[in-house]
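Yeah, one chain of the complex is gone here, protein chain that is, but the others are all in their spots.
As written, the chains take the letters A and B, and residue 1 is the first residue of each chain.
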Amino acid sequence: MSQSLLYNVLIPVTKAVVCFLVVALVAGVLTLIERRVLAALQIRKGPNRVGWNGALQWLADVVKLITKEDHVPSKAEKVVHLLAPLLVMAPALTVFAVLPFGPDFSVTLPWIGKVTTPVHAAADVNVALLLLLAVSSIGVYGIILGGWGSNSKYALVGGLRSAAQLISYEVPMGFAVVAAILMANSLSLVAIIEAQRKAGVWFVFPGLIAFFCYFVSGVAETNRIPFDLPEAESELVAGFHTEYSGFRWAIFFLSEYANMIVISTVATTLFFGGWLRPFPNVAWLGFLDVVPPMAWLLLKVCLFLFVYIWFRGTFPRYRFDQLMALGWKALLPISLGNLVLVAFAALWGAAGLRVLGAVLTVAFAGGLLWARLRPARPRGTTSMAGRPAEVRV
Amino acid sequence: MTDETNDTKPPVPPEPQAPAPDAAAKPAPARPAAAAEGAPAAPAPAGVTGATGNTGAAAAAPKPAAPKPPAAPPKPAGPKPTDASDKPLVKALAEAVPGAVAAASEFVGELTIDVPPEKLVDACRHLCARESFTYLVDLTAVDWKERKPRFDVVLWLHSFARGNERVRLRVAVGEGESCPSVTGVWPAANWLEREVFDLYGVPFGGHPDLRRILTWDGFQGHPLRKDFPVEGIDTGAAIYPEAYPEGGGPGGKDPNRKVLS
Partner (left out) sequence: MSEGTPGTAALVPPPEEPTLLGLHEMELNFGPQHPATHGVLRVVLKVDGERIVSARPDVGYLHRGTEKLFETETYPMVIPHTDRMDYVAAATNNHAYCLAVEKILGVEVPKRAQYIRVLLDEMQRVSSHLLWLATAAIDLGAITPFFYTFREREVILDLFEEYCGARLTLNCMRIGGLPVDLTPGWVERTQAFFETLEAKIDEYEDLLTENRIWKERTVGIGVLAADRCVAWGVTGPVLRAAGVAWDVRRALPYECYPELEFDIPVGKNADTYDRYLVRVAELRQSRRIALQCCDWLAKNPEGEIRGKVPRVIKPAAGMAYASVEAPKGELGFFLVSSGANKPYRLHVRAPSFVNLQSLPEMIRGHLVSDLVAVIGTYDIVLGEVDR
């Protein structure tokens, strides 16, 4: 067998299939995890009937959704209505092609011999970040078309909200990503991780502001609480997927979870050293290498996913104009200003990054400490009218 | 359950429930023997179509006063309305809006002023602006089926400035006549008047948006009128005339179906 066939066809296809299956599986399991975590936040039990303590609940849900009626409204734009979920799903899965999950990985296969390949679905593309931003923003078409094609006003409003929201938050997200690129001098995700090893510091420290901007935008991009306006169930019934049912609805649902995984993985890669262990250059922490790189990545991604769920359990939902104001009036200027800061630090090299990181970390810790120590705000107070009802109208 | 309903306050047409303190016997319910049931239908005037009314509405005693009720037992005597036309509020109203006070009475501590329909809005403006009855608590109607002006529209006003004083206005409105709307005085009257219009069929002149509110738009009939059957009517006929011809809707053929009133 020729090497080129092996390296250009067989291995990528295998990896793609594995990646697809794993992502679908993880997205499914994530729904279960989300429900259990939310339940824990909400003093209740969550699904605990199917399988051991509800462990198979997600499988039951999948079966239920597949067997449900796939309903298309009679006045809907049929083709668009049917294709829209795929248009959302495809980009969500495509971006996994460029996400690095670990360093090069060798395996000895029978008949073929030793094969070394990076743990990617496809390849280490040198413009991976660009590709990632470009592809993931295509997903919005699916949402708009799904909302429009349903011929429902709620869906339409949901689709429009989604369009405005996604486009607005692409901008601060882009600037946040640029900060990471500046620090690493590369668009390649693998190079960014390697740069963090070389700098000896996760980019989250010098890029603290960029990280927050990125993650907030990421939450908005994935339409999650507190930015879940496109599907705000108490306002728009279910937003853009109001008229969807059965497995097409499930595809929207899965895409949302796949997108959450993407955002978490990219955040990990750009700012938390990808598969690197904490403080990759500190020698005495070498015992941490016992944990394989992919496990580190998984751990960090899970942490972000938990934060997603935590948000959902904690926050109310923003209003549309407030969401826009946050995006354009807060995140955009902050991420732009941060870009300047990071650019100067990066000019100075690794030392600059360390200094900036130290300063930001201290400031952040100080802020937390201050928030903790300052006197508690008074609880919401109303004035109390005592005995006589004095107010006259 | 159909306990006889005795006279429903035999109305003296123009000023319902005239204060007339002398009429000791008047409100004293006739209570023509608990025998009730079968018999009472007999005295029922023409309008009442027979059947055992369990609306408790039927069989109002004959119009003029109540000379014949047999030996009104003093059992449910209870409180009696007393004349209250010398209250300062009533006097002030009569002075400010001549002809606005047809009668005034007090019952269980509640002041009721009878107002002729044509003076209602003026009286309300006076009460709202001068007497600070700024809050319209309630507006509803009562159907006195046998009485001549058939309906009483009842307003219940509240004043914050007068130490939470309340006063009731009562307007007698005949069937098919219109009652002036007080939405111009209290916006709160809006839905309450619509409700009366919907359930009693009393139109309100000058109401900005007089539509049915609780029943649906195509509904025919006014459910709270005493002659509206409790078990409802064939509403299907109005929507699907071809499927449910008049009288042939769900339950139309039910032999046990009672037509009340």
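What we mean here is this: contacts are C-beta pairs under 8 Å (C-beta built on N, C-alpha and C of every residue); 3 or more make two chains touch, one makes a residue touch a chain.
Values in this document were obtained by computation on a predicted structure and should not be read as measured data.
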Problem - Residue, one of A:132, A:191, A:210 or A:225, that touches the chain absent here - result: A:225
Practice task
May I ask which residue of B:80, B:125 or B:148 touches the chain that does not appear here?
Solution key: B:80
Completion exercise
Residues on chain A facing the left-out chain by the touch rule are 38, 41-44, 153-154, 157, 161, 225-226, 228-229, 232-237, 312-322, 377, 379-387, 389-391, 393
Handout entry: Residues belonging to chain B that touch the chain removed from view
Key = 1, 3-9, 27-29, 31, 54-57, 75-81, 107-108, 110, 112, 134-138, 140, 142-143, 154, 156, 160, 164, 166, 168, 183-184, 186-188, 190-192, 194-195, 199, 208-209, 211-216, 223-224, 228, 230, 232
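Here, only the chains that are shown with their structure count from here on.
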Problem - Gap in Å, rounded to a whole number, between the CA centres of chain B and chain A - result: 65
